[in-house]
Every structure is written in C-alpha cells, then in structure tokens.
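The complex appears here minus one protein chain, its other protein chains still in place.
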Amino acid sequence: MINFASDYIAGAHPEVLKRLVETNLENLTGYGTDEYCKEASEKIKDTLKNPDAEVFFVAGGTQTNQLVISTMLDNFAGVISPATGHINVHEAGAIEYSGHKVLALPSENGKIKAETIDSYVTEFFKDDSFEHMVIPGMVYISFPTEYGTLYSKKELSDIYSVCQKHGLTLFIDGARLAYGLEGEGNDVSIEDLSKLCDIFYIGGTKCGTLLGEAVVFTHKNAPKRFVTLTKQHGAMLAKGRVMGVQFDALFTDNLYSKIGKFAIDKAKYLKEMVQRKGYKLFVNSPTNQQFIIVSNKKLKELEKEVIFSVWEKYDDNNTVIRFATSWSTTDEDLKTLESLL
Amino acid sequence: MINFASDYIAGAHPEVLKRLVETNLENLTGYGTDEYCKEASEKIKDTLKNPDAEVFFVAGGTQTNQLVISTMLDNFAGVISPATGHINVHEAGAIEYSGHKVLALPSENGKIKAETIDSYVTEFFKDDSFEHMVIPGMVYISFPTEYGTLYSKKELSDIYSVCQKHGLTLFIDGARLAYGLEGEGNDVSIEDLSKLCDIFYIGGTKCGTLLGEAVVFTHKNAPKRFVTLTKQHGAMLAKGRVMGVQFDALFTDNLYSKIGKFAIDKAKYLKEMVQRKGYKLFVNSPTNQQFIIVSNKKLKELEKEVIFSVWEKYDDNNTVIRFATSWSTTDEDLKTLESLL
Amino acid sequence: MINFASDYIAGAHPEVLKRLVETNLENLTGYGTDEYCKEASEKIKDTLKNPDAEVFFVAGGTQTNQLVISTMLDNFAGVISPATGHINVHEAGAIEYSGHKVLALPSENGKIKAETIDSYVTEFFKDDSFEHMVIPGMVYISFPTEYGTLYSKKELSDIYSVCQKHGLTLFIDGARLAYGLEGEGNDVSIEDLSKLCDIFYIGGTKCGTLLGEAVVFTHKNAPKRFVTLTKQHGAMLAKGRVMGVQFDALFTDNLYSKIGKFAIDKAKYLKEMVQRKGYKLFVNSPTNQQFIIVSNKKLKELEKEVIFSVWEKYDDNNTVIRFATSWSTTDEDLKTLESLL
Partner (left out) sequence: MINFASDYIAGAHPEVLKRLVETNLENLTGYGTDEYCKEASEKIKDTLKNPDAEVFFVAGGTQTNQLVISTMLDNFAGVISPATGHINVHEAGAIEYSGHKVLALPSENGKIKAETIDSYVTEFFKDDSFEHMVIPGMVYISFPTEYGTLYSKKELSDIYSVCQKHGLTLFIDGARLAYGLEGEGNDVSIEDLSKLCDIFYIGGTKCGTLLGEAVVFTHKNAPKRFVTLTKQHGAMLAKGRVMGVQFDALFTDNLYSKIGKFAIDKAKYLKEMVQRKGYKLFVNSPTNQQFIIVSNKKLKELEKEVIFSVWEKYDDNNTVIRFATSWSTTDEDLKTLESLL
C-alpha cells in the first residue's frame, strides 16, 4: 500500500531526528527552559526579523488552538472562524470545552473575506440585544487553509485591518505553514506573517518534527503567566527539549523552507499528473494538499492500493478525495499512484 | 555542573531512541491507530496478565491526570487526594480547570491511609447538608508518591476495599512507576496494581521515553468515546506512533524493569553515601528520589556545583533538598557528588 | 408610552402575587424542599397525567437551558439547535461556557425539521473522522419558537422518533409554553408534550410569575444528584418557596391556561388589526409574539410612543419589529397602538 493520507505519516525529517539523537544524553533543565528551546526561539525571532516576538513550544495543533484562544480571549468573547475552520469542525469541541463559542462565518474554499468579518461585527454591535450575545473577540484563520488554499498578502492585510478596527485579535493557524510559505504563487513571507497578525504558529508535526508547534506572539503580547496557563491546560512537556531541539533543527540552514519546497514540488507533480489523467480538481490548491474528484467506482478501486482521505461527497456518483505530500513523499510512490489512476 | 535535579534531565533511553530511529521512515496511520500503539498495548496487557485492560497513550503526566479525572468523574463529584498529591500542589490547578474540586485529605510522607478515606466519606454522607457539598467520587494516589515512598500491597488493598465500599474510583498516578516497582522492599507487582485499582498509568517521561504515559483502564472501564474526549482536551498527538514505538521498546525484553532497577541501584548508593557523610534523610525513601536535610550554608555551596531541587524549608537553618536518579545517572556524577558533600 | 416590548414587562399575575402575600410569613424549609414546591410539583404531574415525571424549579430560562443541557449531555457531546434557537443566539454563550458546542442546523421561521436532524446525524456517523468531531447528543427546540411559531403534534412526533432512532435526548424550551398551548390551531396538549420529549420546561417568567421555570424530566430521567448539580451551577434559590408558591398558583384552577388564552386573544386582535391597517406580517405567528414589517420612517415615529423590539433588518427601507402580548396586556394599550399604526 502506498500512503498519501496526510502529511504526518512518517516520523521526523532525518536532519531533525539526527539532532535528537546527538543531544539525547545531554543533561538539560525541564519545561522548555533548556538551551535548545532558547536557541530555537532566537533563531525563529531572527528569521522573523522580529525581536519583539515571544515564542513558546506546544505539542500539538488542537492543543495550541485551545491554549491560545482560551487564554487570549476575554471570558465574554468568542472566536470568529471560517465555517470550515479546523477549530469549528475537527477538534472535537476543544474550544467550546474551554468555555468559548466559535462564531462560524461563511467561507469559500476554506477562506473568509475581510468584508464578511467587517460586516458581521458592524451589524453585531448595532443589535439592541448584543449584550446578550457572544461578543466577537478574535479571528481565527489557517494558512494554508483546510482546503490547501492561501490568503494573498493583500487579503491578510485587509483582514488584519478589519481586526484592528474592531479590536479583534488575529490568530493564524500555521499547522502546514512550511507548505504555505513555499506554495505556488504565494506572496506572503514568514516576516510578513509576523507583521500581519497578533499570534501565529509554525507547524512542526506536519512539517518535519515528531511533534510540536512553535507559537509566536508577535508583539510581546503573550498572556500573563503563560507558563502557568500552559501547565494548567496539561500542555507542558516535562522534556521541553524534545521540541526545542527539533525546532532548532528546522530553523538551521533553512531546513523549514527546504521541507516546504520539497513537498510543494511533489504536490505540483501530483496535481499536473491527475489533471493529465483527466481528473478534475475540487479546489485549485497551490499547496501540499490536493483535492480530486473521483467516481465512486474509482474510489473503491483505489482504496485497495492507496491510503488517502475521503473528504466529502461531491454528488451521488462522485466523491472528493485528498492526497497530501510532505517532506517524506517519494517519487516511487508518486509513480505507483500515477499508474493506479 | 552535575545534575540530580530530576528523572527527566536526559532524552530517551538508548534502546528506546534506537527504535524511534529504526521506524522513522515507516508510513503509519495517525492518532494512535498505528501498529506500534497496538503492539505496545498488547505487550502491556500481557505483562499485566490482564486481557480486560484498555491502554491509551497520552503525552504527559498532568495531561493524563486532567484527562482521566475529568472524564471519569461525575459532574457533581470531586477527587480525594493526599494533601501533598501532585494534582493538589504542582499542576497549576489543572483539575479545577476541568471543573472538579480536589478534596485534599491529611497525608504522611506522601501517603494517605485507607482509614482516613473511609472516615471522611462515612462522615460526609452523615452531614445533613452533604447535597450542598462536593460529593467524593474518586481517590487519587501516586505510586511512588511525591516523597518517594511506596504503599505496601496490604495498604493498597485496604484503600481499594474502602473505595469499592463507597463506590469511589481508584486512580493511581504512576509517573515514576518503574522506580516504584523496583523500589527496596516493594511487594507490589505491576500485575497486582492492575488488580488493585480502576485506572493507573505507566510513566514514560520519567522512566526512559522522550514523552508519553500509558494509561491503563483495568477492567474495560475506559470512558465512552475516550478518543473524542482525548481530542477535545487537546491531548491527542497526530503522530501517536511516537508513543507507541517508545512503549513498545519499554515493554520489550523487560526494559522497563531494567530501567527501574538501574536507577534504584544508583539511588541506594546515593542514600547510603549521604548517610555515611552524616546527612539526615528527611524521608526514608525506597525509590529514586532521595530527600536530604542540609544546612543553608551547605545548600549555597552545593548550588555552585550541582543542580538539584530545593524541596522545602526544614527549619530556620536547614533545608530539605531532593536528588533524583534515573536510567541516565552515571557513577562518575555520583562520585563527584560524593566529593562535594 | 405604551409597552409591547415583551411578555415580561409586568410583575406577577395578580392571582400569583396574592398567594405570595398569603404565604409570606409561613416558616418553610429551604432549597425547594418546602410543601409548596412539592404541591406544585404534584399538580404539574397531575396535569401531565404523568406520575413518572420529575419536576424541579429554576429561576430563569438561560439558567435552565445551561443546567439541563450541561448535566444531561455526555462530556463529548454537543446539542443540535435550530440556527435561530435561543441557546445559539441570545444566551451569551452560556452553553459553550458549560463546555458544550451548539450544533446549529438550518431552520425556517424558528423551526427545524425532523429530516434535517436525521440526515445530519446519519451523515455525521458516516464521516471517517467523526471521532474528531463533536458527537451530537441532544436536540433543543422551543415551543413556541423564537418566531412565535409552533410545531404540530405530527412534527414533534417525527422529531422525537428521529431522536430515539439516534439516541439523542430531546429537550423542549417552553419559556412561553402557556402561549403555545393556547396558540391558534395548536394541536399539542401539555400531556402530549410530556410524551413527546425527554425534558421540557414550563415557563413561568414570561407566563405570569415574577421568576421561575418548572423543569420536567418526563420519565424519571433527572440526572443523578440534580440538587448538587443545581447548587454547583449557582442555580439554587435559598427560598425555593418563591417558585413553589407561584407554580402552585399557576396550576390551580387552570390559571396557566387562562393566562395563555388571555394573551392569545389580545395577540389575535393585534394581528388582525395590523393587517387591516395594511402592514405585512413577517411570520404568520399563531402565538403571543407578532412580527410586523414597517418602513424605517414609521419605525422612527412609533419609537416615540411605543416600546417594542426591533427584530431584524428586512431590507434597506423596512424593518421587522416585534409586539408581544401577555396576561397583562390591556385593551386600552391595544387601542392606542391601533391609533398610532
């Protein structure tokens, strides 16, 4: 069986793993206070050219979303999300578990528009009974989105302007950030990101590490006592080094970019190949996730030889499926897939 | 500087790390559904000789405590803990964050007595206004305790009997289980544990892994939809394999026992050595944590050469400090410590 | 100024108030254990012809919704609601505060269809990743709805069948129940209600009391230790008698029905009158809330003389407003309104 199910089917990128092995017997302090966490943090701040950034490492994506959103939001506030946003659909209610409503707004191909947010918030405060409703306090978006799409620099700037106009915090989920930054036609650099939002995270799990996400508060805006809050959420690893060492590796010699580029090259090949084979794309994704429409008959056939994600029903006879590439995708598997399609 | 600060100062035991490296490029499914998680789970069940056990892997100790306690307790119930229990002192209120009160009862050297629990619960239900109070629903204890001490088999049996008499769930925190099982004079086997409580966890982070704890529900009593609950708590790793592979290694060729034994040998040496040097033990600990009373002057001196934990004030002139050994403790460091004391 | 803003603009129905006055100096036990609470509960059970019903009194509607939903739902579950449901819009996130997601489904004129629920749940469990999503555990509807509309007996039966098929609890918010039961063309009796759902509440605040809602668990299905849970939510009144006495009055000599009938008569008059005057109804409501489309110019004029609710924008030139009648509506005010329209 070949496997295109996701970008987390393999372990760590070999360079990352190597560093874990090399540092394994060093005696280090716990809970993210070790030198590797500090060094990784410095390297990230250098890459962002943002000395005001504050960096924390958290084990997983849902955990990061829950921790960041619930500690940044006022008690009375909710978080705006595209209806298809990960926090609204695939996190088992982790945000609501922390006491906050996800305010789902209409989205297209995973993206929400600045105008949609602006008009929602403007109308909200005109409502006589708004004090009896969940006050919007934050906007959550993903880069890339759950449909592999990207916001342009202009779109992000517009969203951030709307957020600032209304006093909303902007949080960008970068679980697949490497693949977004190197996406086809992308005009948003990681430096830009750091200026165009209040918090974002640099995905590790889906971009080369065994686990770990690097949360960046872009302007010294980490919540007070974030360490205690992290502990309280059960989100603090005793051996914080495990994340420090890995992110240190990712931000050494441009490894994060290389990982992104590699996967995007494979995705491009895959995208052209499926179209050549006559399949239709469900979304025109410039990143490592490709959504393809296949007949239900073909779906059954493929399932015998390939592992992939069944996304959604397209119509009675066709289904949307997803193939994901990553740093670990091999040409051999791509060739096999080609022959099967 | 030599380091006796804790049992999580090094990375993974070399055998564990080796397996991570060997399996790194295998394509596996996510979220704990991979074969290594299954295999590790089977090996644990075999070790316990308990086919009814259900095993789940969770990244860290506080997370495990929060997840297990909040999903096992009824909404109206609280968890009884020794006053010095980890959940009552060192988890930043993670249990309360999940909505439940920790009912702290008097303890001695980290241990609570069956009679203390029995009489608390008996008196509780005699109170006319008990319905306005937090109903006890669970008992939490640690093996070994936060003071390195151990419950005997008789003591555990008594506690479990009291729990069953009152309808309380018994949960044992085994963050340092390896060191407990191999502790001096310990008469509780891991098979016994599996019969003497409703849930316990087998510590990985402090006993040889990079991260990860194996939660064991001893009689098919895992909460309904535990996978969804884990996700909701942000406690699910995408690459569940990271824990599966490591626990598979821990339960291959008795590695878990070997790790425990090794650390206990080092701890014994340390314990005898400090006494030989004329220091007094604060607690007579049979496990890998040793609590020693040093003068405040000596404390200052030691801090220049050794990393250790300052536990608590003993009196105006003396302080309790803790040295911990582990699978990574070296004879060289022990010798250096000896010369400094 | 005349006032048609809501059904809670006056104090208590005179008969209800009279009983509060008469019983004021009696010495009674607290927390809902007094004889009036018991008597009111018995009268309600008699009215429902349902000896298996369990009745509790809670001060307000949002509190009731939060208490019932959060104590009846499993930790992993969410509650399905029409998108326009009170819990989804006008309760400041009280359900999410209690840790549960509101799963908003499309609705029309405040009503959700049995088929909508059925297909949502059916598709949900077909999704490969449903375990990472909020599991539907309950259905919440209102009778009458937030738009004054009513479910027919057939519609309710269908919804309850779908709930039972999928193992969902059905909870009916009856904040305005008196006005629903006496609504034009209504074919659902209070006895029917008690057979067609798992929990419902009999609204007091909007139907003649100073405060208080009577929650009915229809088949001995109140959560274990509901008294403790009520206290924990801050939802227990020390002088539970205040609700007991009032509900005792409401269920003596058919007062609850009389209150409903009175308000419906006034609403019918109002509805015919506005149509006679050439205004269009936004919804054809058979109950005490009437939604009328007025030009923005008329809106401004009316606001000088009448208090009412501005519901929503109809189009650029027109607005939907709401007039509500109740047991306290006077013919004089209706006449004045007529002359102003």
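Residue numbering begins at 1 within each chain, and the chains themselves are lettered A, B and C in the order written.
Criterion: a contact is a pair of C-beta atoms (placed from the backbone, for glycine too) under 8 Å apart; a residue touches a chain by one contact, two chains touch by 3 or more.
It should be emphasised that the depicted structure is a prediction, and the values quoted were computed from it without experimental measurement.
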Taking the full complex into account, find the residue in C:T116, C:T149, C:N288 or C:S328 that is in contact with the omitted chain. C:S328
Full-complex touch with the removed chain, picking from C:T205, C:T218 or C:Q289, is C:T205
What subunit C residues would touch the chain not displayed? 3, 5-6, 8-12, 14, 17, 20-21, 23-30, 59-67, 91-94, 97, 205-206, 210-211, 228-229, 231-239, 241-242, 307, 328
Touch list for subunit B against the chain that is not drawn: 76, 78, 89-93, 96-102, 104, 128-129, 131-134, 309-310
On subunit A, where is the contact patch with the chain that was removed from view? 31, 70-71, 74-76, 99, 131-133, 135, 223-225, 227-229, 231-232
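Rule of thumb we're sticking to: only the chains that are shown with their structure count from here on.
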Can you work out the whole-Å distance between the CA centroids of subunit B and subunit C? 50
Subunit C: which residues touch two or more other chains? 76, 99, 131-133
